[in-house]
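Take a look at the structure set out below.
The complex appears here without one of its protein chains, the remainder shown in place.
Going by the order they are written in, the chains are A, B and C; count residues from 1 in each one.
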Amino acid sequence: MNSFGTLLRIHIFGESHGPSVGITIDGCPAGIPVPQADFLPDLERRKGGMQKGTTPRKEDDLPIFISGVFNERTTGAPLTMLFENNNTRSTDYDKLRSVPRPGHADFTASQKFGGYEDFRGGGHFSGRLTVCLVAAGIIAKKIMQVASGKISCVATIKEIGGEPDTEKGLQKAIDAKDSVGGIVECVTKNLPAGLGEPFFHSAESLISQLAFAIPAIKGIEFGAGFAAAKMFGTEHNDALLDASGTTATNHAGGIVGGITNGNDLIFRVAVKPTSSTPKEQQTYNLDTDKIEAFSVKGRHDLCIALRVPVILEAVTALVLADLLLLEQKVPRITQ
Amino acid sequence: MNSFGTLLRIHIFGESHGPSVGITIDGCPAGIPVPQADFLPDLERRKGGMQKGTTPRKEDDLPIFISGVFNERTTGAPLTMLFENNNTRSTDYDKLRSVPRPGHADFTASQKFGGYEDFRGGGHFSGRLTVCLVAAGIIAKKIMQVASGKISCVATIKEIGGEPDTEKGLQKAIDAKDSVGGIVECVTKNLPAGLGEPFFHSAESLISQLAFAIPAIKGIEFGAGFAAAKMFGTEHNDALLDASGTTATNHAGGIVGGITNGNDLIFRVAVKPTSSTPKEQQTYNLDTDKIEAFSVKGRHDLCIALRVPVILEAVTALVLADLLLLEQKVPRITQ
Amino acid sequence: MNSFGTLLRIHIFGESHGPSVGITIDGCPAGIPVPQADFLPDLERRKGGMQKGTTPRKEDDLPIFISGVFNERTTGAPLTMLFENNNTRSTDYDKLRSVPRPGHADFTASQKFGGYEDFRGGGHFSGRLTVCLVAAGIIAKKIMQVASGKISCVATIKEIGGEPDTEKGLQKAIDAKDSVGGIVECVTKNLPAGLGEPFFHSAESLISQLAFAIPAIKGIEFGAGFAAAKMFGTEHNDALLDASGTTATNHAGGIVGGITNGNDLIFRVAVKPTSSTPKEQQTYNLDTDKIEAFSVKGRHDLCIALRVPVILEAVTALVLADLLLLEQKVPRITQ
Partner (left out) sequence: MNSFGTLLRIHIFGESHGPSVGITIDGCPAGIPVPQADFLPDLERRKGGMQKGTTPRKEDDLPIFISGVFNERTTGAPLTMLFENNNTRSTDYDKLRSVPRPGHADFTASQKFGGYEDFRGGGHFSGRLTVCLVAAGIIAKKIMQVASGKISCVATIKEIGGEPDTEKGLQKAIDAKDSVGGIVECVTKNLPAGLGEPFFHSAESLISQLAFAIPAIKGIEFGAGFAAAKMFGTEHNDALLDASGTTATNHAGGIVGGITNGNDLIFRVAVKPTSSTPKEQQTYNLDTDKIEAFSVKGRHDLCIALRVPVILEAVTALVLADLLLLEQKVPRITQ
């Protein structure tokens, strides 16, 4: 179940404190150039240590290609990338076994896997694995470029702690010595009309499926989204202006009937505050059978939303590259 | 791509003005009683003609079992149900070919299927097909009962046109002679902890995938949802109170790390206003190459959100029944 | 699990003595002409009543299109076809409940489905459902034609009861008042090279998966097949003669490394004798707890292999149409 996609299929694996995390991309077209250098900009954007509000943990996140790449190009065989976990301190986490951290998957993972889960640093549930999504997303973006050089996919932070001025929202959290949530918006331009399917594989269905794979996402809305629930039909409907599908407004967010209409594809996600907050919290101790005070000592982001844009772009690109392949919009590359 | 599910798999088919719409449920456990009478209450809830704001079109929506049922019980073989389309007036729709209706899939369907789509009444994109989802949902609810008689799944309207007083919201639309949107909330109680998977098959991922299969849904949020984006970590985190997973609050909506934690599973969806509104609109005429006034003559709901609760319960039950089967929580029935 | 395919997906349903059997084809390209008349030749080939050795049961096997067809062309939405079961005599089968027929699925179905299976006439396991495969195969053959008008797929009987002279083999069975097995060969010409995947979706893997879905098939071999096991490498290897892939011999049966090489794709299947034989047999009576004599009274084929060729073509076409779609060899049709 750690897989996604119809033609472009990803399989994610790894734990926060295992030797590596990784991802296999199966169904990747042959002939796409994938020099390591092309991975750096997005991987840097995801990294901590660069901005106020993210953790100082530093990782050398270069993908190690295990398969599917030859002479710096994709071969068409499954492409597996690893990212080594060099910078972990297991001792930060060992005692947490008996103290499930609020907001984390410690309790649910233990219920699901009968106590055999790798609990160190959140294990397989760790945000660390999003490095794999970003790397796969870089390849997906390249596939989108093969379909059309005009397509772009850009996500930005719209709000932190309820403040459109993100600096101000972040400062609020720093002042409160607490973590804080935020809102991220993703806009994809110049997509062809016709991507997505009527029901269970609607563009919204697939994007939301992958968006909720990102830890900390708790809501998603397309176009006008929740605001649409307050509107009248004549306000909300996007009037068609010409035969190419241009509309006067874009309340639909570029998707009608589950299918892209050629307008900008726009959606926003709600990111909850980082579960690990420096402030003291209460939780239940499974050993002592008592509720006790608890505070996080490790290195953690104050605002996980700051890392989300590049991950959100990645999952969007993974969905859209698959849909472009399904509509035969990605021409074959041959030598 | 008109399929969903891992162990409990549904395949939907049909068009608004074809002979029937239908659904196949594959992987349904054998031995579940499915008398036709058990389908009536939920199918009635979905029907128009019963309340202010829904269309007077009446349908005799009894499922016709084609396969998978023997002596009124499921056999374990694929269960196919048809619903006949007796009450259609194609002439309402025929001239719309050249006038894509704003908010409808007319334009995107034509782009996707090269002009070969059955455009009558929205064809395969019609809300008519939700009768199949509701019927499949009834069987999914029965599977949940086999897992535990305590599980319940109930959706209710929380807002119409921005008004928590739904009567008032509806009257606003009637007065404006326009359609209007709304918000629906779904609560599932007494689920076991451990349902869902870490990433792409998280409980949120699967529920949102299916929720966006319902026409007119444009947003979804779990627990605190978009409000979480404005919260601090210590506000949002649900403190664990005992070894069974009880928490002081339920901001997570019953899902942590993609996996149910035993709390109430709570989410809300935003429903856009019905695209077909009695008020005059503008659209582009593909034949005359001109923008022209346009008004809908057919029978349509003022507020499609009124029909959504039972459909939302159905898709929630379809996801959860599948997850219960995956966790081996549904005991086999034998003669 | 009653589904097959990646881009062209089939979902089969129905029982021998239910109202209808049927199949849904999802992912069928839009715009393919499917007049009912085009289904008759292959459906006739499958029918009994036409040749020595097949049952006199006659069925009017016209497909009833429920969805996915508009103006006699595919729409791109799921295409569901039903075949009514008009000509059944349930009384032939009712008493068989306690007497599992040797060679039939009566015992295994009961074990699997806890006794809730529809046991009449073999239920979901009945050869009756192969009418759905043949009909889906006709559409698959049409998709192959869109890819290239030169592709042909023809299956023929090579042996009955060990006799290459099939008349003679059949007469042996008639004389013995017993049923008899046979061998059927399928040859597909003018396929492009490059269809199939290295491992689990090799052309052999997929064809054999579907071939064993045909009741009574117990073996399959590609090219030289079992004879290859007795050969030396220099005998077996097909020497390449030119840049287009022509080879001096075709011991590989047109598939190397799981992928078509442009040669004729050739394979053979072993068909066991019809399980229902007019001759008296022994079986166990679950009610009396005794072994008892048993003889089949219903209408049954002496040699089920006679019906297999058209079914084998159908499943081959279903696999190959899917592979052609995966390699983007089927151009889109637009109005």
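The rule we apply is simple: a contact is a pair of C-beta atoms (placed from the backbone, for glycine too) under 8 Å apart; a residue touches a chain by one contact, two chains touch by 3 or more.
All values reported here derive from a predicted model rather than from experimental measurement.
Contact with the chain not shown here comes from a single listed residue; of A:L40, A:A77 or A:L286, that residue is A:A77.
Contact with the chain not shown here comes from a single listed residue; of C:F65, C:Y116 or C:F222, that residue is C:F222.
Check C:T24, C:S275 or C:T316 against the missing chain and you find that the one touching it is C:S275. Mapped onto subunit A, the footprint of the missing chain covers residues 1-3, 9, 11-15, 18-22, 24, 26-27, 30-31, 64, 66-68, 70, 73-80, 82, 112-118, 123-124, 332-335. On the side of subunit B, the interface with the absent chain consists of residues 6-7, 77, 198, 326, 328, 332, using the contact rule stated above.
Those residues of subunit C that touch the chain absent from the view are 1-4, 6, 10, 12, 100, 102-105, 107-109, 111-112, 124-125, 129, 159, 161-162, 173, 176, 178-183, 193-194, 197-202, 204-206, 208-213, 215, 217-243, 245, 247-248, 251-253, 256-262, 270-277, 279, 281-284, 286, 289, 291, 305, 327.
Basically, only the chains that are shown with their structure count from here on.
Centroids of subunit B and subunit C (each the mean of its C-alpha atoms) stand 37 Å apart.
With centres taken as mean Cα positions, subunit B sits 26 Å from subunit A. Under the contact definition stated at the top, the residues of subunit B that touch 2 or more other chains are 1-3, 12, 112, 124.
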